[in-house]
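Right after this comes chain A.
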Amino acid sequence: MASNAQDIEKIVGREYAAGFFTEIDQDTVPPGLDEDTIRLISAKKNEPEWMLEWRLKAFARFQQMREPNWAHVEYPPIDFQAISYYSAPKSDKDRPQSLDEVDPKLLETYEKLGIPLEEQKMLAGVAVDAVFDSVSVHTTFRDKLAEAGVIFCSFSEAVHEHPELIQKYLGSVVPVTDNFYAALNSAVFTDGSFVYIPKNTRCPMELSTYFRINAMNTGQFERTLVIADEGSYVSYLEGCTAPMRDENQLHAAVVELVALDDAEIKYSTVQNWYPGDEEGRGGIYNFVTKRGDCRGARSKISWTQVETGSAITWKYPSCVLKGENSVGEFYSVALTNNLQQADTGTKMVHLGRGTRSTIVSKGISAGRSQNAYRGLVRIAAAAEGARNYTQCDSLLLGDRSAAHTFPYIECRNPSAQVEHEASTSRISDDQLFYLRSRGIGQEDAVNMIVNGFCKEVFKELPMEFAVEAQKLLGISLEGAVG
Partner candidate 1 sequence: MLEIKNLHAEVDGKPILRGIDLTVRPGETHAIMGPNGSGKSTLSHVLAGRDGYTVTEGSVSFNGKQLLDLEPEERAGEGVFLAFQYPVEIPGVNNVYMLKAALNGIRAYRGEKELSAVDFLKLVKSRVKAVGLDESLLNRPVNEGFSGGEKKRNEVFQMSVLEPRLAILDETDSGLDIDALKAVAEGVNALRDAARSFIVVTHYQRLLDYIVPDYVHVLSKGRIIKSGGKELALELEARGYDWLTSEAA
Partner candidate 2 sequence: MDAIDRILADFAPDGPLAEIRQQAAEQVRLHGMPSQRQEAWKYTSLAPLRDIAYRAATAADGDALDAAGFSAFALASASPHRVVLVNGRFRADLSTTDALPTGITVTSIAAALEGDAVALAGIYAEQSAPEAVFTALNAALLDDGLLIEAGPDAQLDAPLHLVFVAAGDTPLLRAPRVIVRAARNARLRIIEEYRGIEGDRGLTNVVTDVNLGEGAVLEHHRLQSEPDTCAQIGRVRATLGALSTFNSDSVTFGGALTRIDIEVALAARGARCRLNGLFATDGAQHVDHHTLIDHQVGDTHSEELYRGILDGRSRGVFNGKVVVRRDAQGITAKQASNNLLLSRQAEIDTKPELEIYADDVSCAHGATVGELDAQALFYLRSRGIDETTARALLTYAFAEKVVETIPLDSIRHAIEERFIGARALSELEDLVKGA
């Protein structure tokens, strides 16, 4: 374990006690968090003064905030001083030099996902050889995007090359004071993605962090900012499909989306961070703040997520529907197995007239896991004629698992219509028996039913992602059915 270079970023004190720090080159900051850490991060990234100021302000606020404890999850206290907040892209010598050095169990999973060998290497953090040059792949697309006027680059680049856009939009959707983890992220984020789609432009391809695989190494505090200018469209895919093997590790990202008049952003996530083992050892704490701002009239933001990973998920991709007749959507599959805990859902905040939102949430709990949907639908007094429809279904596999539903509905406009439906049940014996009597094995039958249960969400995903998501469910459910 200690020889796995991925642990460089995994920052829990225990790991460092194992003697990591001495082994690592000077580009990793020692654990600890104070103003100097932030100055150091900013300096290493050669940031302009305003960026540093912004971080320091966020840090000042962070220090006054307390860790939230309302979610339906349990974990030992996190020592924020035991975390190292900056690690430069790894040098090749710290990585496993070949797939032979990678945990075979991990490779088995890649195999099942049908990931090509070279990509497997990348995902496992193996130094990438010349055969698959992610940089050139990246560049090819970049040219094509540049032709359309689309900006798609790392956050660090954007800070230098598009400071006016960053200054205008950064923190405008998720203010630094929004919550404890968002404040932390604002202070210490290392990198992330930046997307700008110009007016009346349909982004010529689906943008994906997958193409910038090296961005995955930028750490657990990434920051994503997507701006869709008037009349534009973009579909953004975020694949955290690399099952990381690790001790508990904090991942506190912030994603901000801005849609101006008539713009549409479709944001899809397949999240499969390492969930910990069967006994609940290890795994990612995925404490993420994602929010979309439908700032313009008739704008639309659609979140689709398939969450199968992480030891603990705390995540509520939300839409603030400010623009008249703007639309928010949230489609989610959250699967928990073993001792995973998920408290996830969405917030739809209706501020403008004629705003509409749809929430479809499918929770699957297996093993001894805890799976909670938490949602807020708020209709402000000015949101004349607003509509929300929420459907929230839970499926229980096994009698040790738990499923919870906590929907908050706050309505202050008499012309609004809000409808929430939820159900919780297990797989029906009749369905299972029917399939098995047709010759389908138990496990396949369960997979089939679970996939059917999630269908409404999968159909919102881009094709390739949908296929991957289905496979993921199958893998994640392994051993869940007796």
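Regarding selection, all candidates are chains of the complex that A comes from, given by their letters.
Observations
Note that a contact is a pair of C-beta atoms (placed from the backbone, for glycine too) under 8 Å apart; a residue touches a chain by one contact, two chains touch by 3 or more; residues count from 1.
What you are looking at is a predicted structure, and each value in this text was computed from that prediction instead of being measured.
The listed chains 1 or 2 are all part of this complex, yet only 2 touches chain A.
Across the complex, candidate 2 is touched by residues 70, 379, 381, 394, 396-426 of chain A.
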